[in-house]
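One protein chain is absent from this view; the other protein chains keep their places.
Coming up: subunit A.
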Amino acid sequence: MAAVSLRNSATSLLLFSRRLLVPSLNPVCFYHKKVVDHYENPRNVGSLDKNSKSVGTGLVGAPACGDVMKLQIQVDENGKIVDAKFKTFGCGSAIASSSIATEWVKGKSIDDALKIKNTDIAKELCLPPVKLHCSMLAEDAIRAALSDYRLKQQDKEETRVKASG
């Protein structure tokens, strides 16, 4: 006991700084294997041309944990999502949630993509309650990307009307 506390006293300062320097040593200890899989082999990482009319970009952040997530969708002329990419800077759960979100939106119509719920993502990844907000971030990113796409399409429509008028 005495020895333990003596060591604690000598390293209490050190320990604090070390903890700051070495974040999450081994995610395998804390995360479900599906999270680890998506974290280690994230699907669809990258970017699509954000200036393209057929691409919708969703950019969201979580201020409490400081995570940022970008999710992009490419929609064909039939309204089907043909491609999706993401870039997430954040914890393993946020990365895994956005990875799975891109997999799920691919091949869906816009309306069907809107039906993806954070609870489904959380269930698939077996996220613990404290990490539910990570899947929420992914759902919000999908919504943001879809609404960006819709806005672009509206603009396109308006320019067409103006051009013809």
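One rule holds for everything that comes next: a contact is a pair of C-beta atoms (placed from the backbone, for glycine too) under 8 Å apart; a residue touches a chain by one contact, two chains touch by 3 or more; residues count from 1.
Note that contacts and distances are computed from a predicted model.
A.B. asks: Please identify the absent chain by the protein name in its UniProt record; candidates are "RAB2B, member RAS oncogene family", "Co-chaperone HscB C-terminal oligomerisation domain-containing protein", "Proteasome subunit beta" or "Cytoplasmic tRNA 2-thiolation protein 2".
C.D. replies: Cross-referencing UniProt, the chain left out corresponds to "Co-chaperone HscB C-terminal oligomerisation domain-containing protein".
A.B. asks: In the complete assembly, which of A:V36, A:A62 or A:L114 touches the absent chain?
C.D. replies: The one listed residue touching the chain not shown is A:A62.
A.B. asks: When the complex is taken as a whole, what residues of subunit A touch the one chain not shown?
C.D. replies: Residues 1-2, 5-6, 8-9, 12, 16, 20-21, 23, 59-68, 70, 87, 89, 133, 136-137, 140 of subunit A touch the chain that is not shown.
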